[in-house]
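Note that this complex is displayed minus one protein chain, with the remaining chains in position.
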Amino acid sequence: MYEHDVIVVGAGGAGLRAAIAAHEEGADVAIVSKLHPVRSHTGAAEGGINAALREGDSWEDHAYDTMKGSDYLGDAPAVETLCKDSPKETIQLEHWGMAFSRDDDGRVSQRPFGGLSFPRTTYAGAETGHQLLHTMYEQLVKRGIKVYDEWHVTRLAVSDEDDPEDRTCHGIVAYDVQTGKIEGFRARNGVILATGGLGQVYDHTTNAVANTGDGVAMAYRAGAPIEDMEFIQFHPTTLPSTGVLITEGVRGEGGILYNKHGERFMFEYGYANNLGELASRDVVSRAELTEVNEGRGIEDEYVHLDMRHLGEERIVDRLENIIHLSEDFEGVNPLEAPMPVKPGQHYAMGGVETDENGETCITGLYAAGECACASVHGGNRLGGNALPELIVFGKRAGHHAAGKDMKDAEITTGKVGDYEPADVESPVQLGEAGLGGDAVADGGATADLSGDEVVQRALDDERETIEHLLEKEDGIQHAEIRERVQKSMTEHVNVFREEEALKDALRDIREARELYQDVYVADKSRTFNTDLLQTLETRNILDIAESITVGALARNEFRGAHWRKEYQERRDEEWLKHTMLSWNDGEPELWYKPVILEGENKTYEPKIRSY
Amino acid sequence: MSQSYNRGLIEDFGRWREFSAGMWAWIFHKFTGWVLVGYLFTHIAVLSTALSGAAPYTNTIQALESLLVVRILEVGLLAVAVFHILNGLRLLFVDLGVGLEAQDKSFYASLILTGVIVVASVPTFLAGVSI
Amino acid sequence: MAERYTSFEPGGTRWLWQRLTAAFLVIVLAFHFFLLHFVNHADEVTFAMSQARMQELTYFSLMILFLVTATFHGVNGVYNALVNQGLSGSRKTAVKAILGIASLVLIVQGVRTAIAWAGGVPI
């Protein structure tokens, strides 16, 4: 068993920042990550980091924009923390040498971004995430922080008191990818989850193959509630074969969307008579899908984004990287032909419920980054608000876990205060099929076990699960199950959501869960067994897919990225509340908690979201 | 750590088919360099027959120079030297950071130019040889 | 983390000399070739002709310098190539010594020949 004060799971922007912060506080910290840190998906972020750095801008404005963008589902204390801390954290990155783009006077450059009232998106070319990730990894190397690289975390070691609020997280169990060794990691102070996105729930996503929502699923199964899972952001212009993102900049510069008949559908069919291609992400995504559904899509799958009329000179000058992206990943030269594009999953607003210090309701369990829901993004994330979330809340979680004295959080976690129990009308049984209680050790109180014993117990259980998977000689392979879920989610729980389709999705997920009972791993090798790891990930995908769908079915309104056919408007009287889901030993339980709109100095009154 | 498979030394030079211009240039430059040092030593050895007087020297030289093999070897030496010089110039420019984008073209140019110079010099080099 | 490399050994000096001698050699070698193969044809070379040239101080010193630079350039090149192929430790020291001696012998022999030609150092 390995032992450290603080264990950070995941080495993307959030994980690295948390580790550095814990180290600053003098904790013995280690990172356990299934990918080498520089391989994390934070590297893919292009746009920038929102931070109110300049005269004429203020954190209050940033907070206002964020609240409005969230469609009033963000919690003000978290939003204000984000906006207040972001400038300092962004400058911190600069002091660590991050290669930001520069203005003539040598200051870091900022640019305008959708939904922002001030150009406050601080950027480094079209590779802000890459620069951020590498800069922070460099700081990690400088500090000599231990990284268990290519160790796949499979389970949290949490005690099993009845109420999640009474539980404590003592460590994790991880699988060494290179050697096939399964080991326990004891965390004396705390475990910080920073496992990133969950895009692999869909078959078409801008997320990496490693973004399988592991952290969210593990925390969920350990009893931590998950929040607002139905809010998934779809990006309207991604390349069909890979999901690679084509920046909004193309439309910003004047790129035009066409359907099969060469019609400029945004206008022709009245999706956005004023803004056309420049309407917000969700509007454009829905328009594209309507075209395809009504038979006007190309190859029944995508539409065309054409920028040839801008002229080669202008394209090369402003959008050069798009030429490479389209050629390398789609085989289409955008100077000669229109680019095929379609909507793709992009970001998960929901995640593990935390307060503004990154803590969950389970003592010693923290979450930060995309896997967490503090919540700053509410119903819809503004471009450029995820990266500051990583550095702001990553740092806070790191400090808190390392024992730094912090102000008590205003956001509550777990079922305390005025929560509202609820039910969802599911056509099938939800939750685990057969496997039974899992995150929490089976059959009996570990409540009076020592921390070491809890970890040992989780380790033994996990060894058994993995041995079982490897010993099994036949059955079904995970790829089949995963593909079914991904397809169903893309078909039924996409930008269009209607009751029957959502129920179909639940049925499909149930069926997949049952199939999963028979999953086996064909590759019996202990060395770099990606077959086994993906099989484990697929289980997380099942739990996450279900939580998204349950949330979507329950929330009968249109808010932020969540659109319901039956209720095409925001319904504030009923729905100014977060969708919460607790695992409850294999049986999902739905409940709600109110949104906090009262900020430090003012209350954010819901207004119509129009730009 | 788990076992791992080392593909061994074949890896190092067994992939010559896949070498790029720069690698060939490196190999040729090495080869020609070594030939030139080799020649330098032999050359001085031959020339030092002069230490034993004028006659032995003139005899040795003329005996050698009248042999066709020697003449052919000399043409070879010329080729080697010319390539080494041209590619050496290419390398000097590379070291100065000049024309890096055209490094492959300049290598091909060195090769071609070497060929041309050598062919053009053959008559001179073979002049007066007795077969 | 890997051990930090601390042994500070400026490999730059020899690198620089390799370039400088190369630049010098381009000129002298071209001259040498031209003179001995194109102006005077190889089969016409005689001791007397060489003697005549060698008695010129400029030519004599140029040839000595030529010899020294070529030797340095060639031998240093060989040494570098070997080191790049992973020569190290005591074998490296041995090779260094052998190459050093060989160069010395070469230069001494070359100078002796030149002096023999010129019939003494030309003044």
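The first chain written gets the first letter, and so on, giving A, B and C; residue counts start at 1 in each chain.
What we mean here is this: contacts are C-beta pairs under 8 Å (C-beta built on N, C-alpha and C of every residue); 3 or more make two chains touch, one makes a residue touch a chain.
In this section, contacts and distances are computed from a predicted model.
*Asks:* Which name from "Nucleoside ABC transporter membrane protein", "Nickel import system ATP-binding protein NikD", "Succinate dehydrogenase and fumarate reductase iron-sulfur protein" or "NADH-quinone oxidoreductase subunit L" does UniProt give the chain that's left off?
*Replies:* "Succinate dehydrogenase and fumarate reductase iron-sulfur protein"
*Asks:* For the chain omitted from this view, which of the shown chains does it touch?
*Replies:* Looking at the entire complex, the absent chain's contacts are A, B, C.
*Asks:* Where the complex has a chain not shown, which of A:Ala30, A:Ala78, A:Ala174 or A:Ala210 is the residue touching it?
*Replies:* Residue touching the absent chain, from the options given: A:Ala210.
*Asks:* Per the definition of touch given earlier, which of A:His4, A:Arg17, A:His41 or A:His152 contacts the omitted chain?
*Replies:* Only one of A:His4, A:Arg17, A:His41 or A:His152 touches the chain omitted from view, namely A:His41.
*Asks:* Go through chain A and note every residue touching the omitted chain.
*Replies:* 35-36, 38-41, 43-44, 87-88, 91, 94-97, 99-108, 125, 127, 130-131, 134-135, 138-139, 141-142, 178, 208-210, 239-245, 325, 327-332, 472-480, 483, 514-515, 517-518, 521-531
*Asks:* Contacts of chain B with the missing chain: which residues?
*Replies:* 1-7, 11-13, 15, 17-23, 25-26, 91, 94-97, 100, 103-104
*Asks:* Can you list where chain C touches the absent chain?
*Replies:* Interface residues of chain C facing the absent chain: 1-13, 15-16, 84-86.
One rule holds for everything that comes next: only the chains that are shown with their structure count from here on.
*Asks:* Whole-Å distance, chain A centre to chain B centre, using C-alpha means?
*Replies:* From the centre of chain A to the centre of chain B is 61 Å.
*Asks:* Listing for chain C: what residues touch at least two other chains?
*Replies:* none
*Asks:* Among the residues of chain A, pick out those that touch two or more other chains and give their numbers.
*Replies:* none
*Asks:* Which residues of chain C touch chain B in the complex?
*Replies:* Chain C residues touching chain B: 19, 22-23, 25-26, 29-30, 33, 37-38, 41-48, 50-51, 67, 70-71, 74-75, 77-78, 81, 102, 106, 109-110, 112-113, 116-117.
*Asks:* Using the touch rule from the top, collect the residues of chain B that touch chain C in their complex.
*Replies:* So the residues of chain B in touch with chain C come to 30, 33-34, 36-37, 40-41, 44-45, 47-48, 50-51, 54-55, 57-58, 61-62, 65-66, 71, 74, 78, 81, 85, 88-89, 91-92, 95, 121, 124-125, 127-129.
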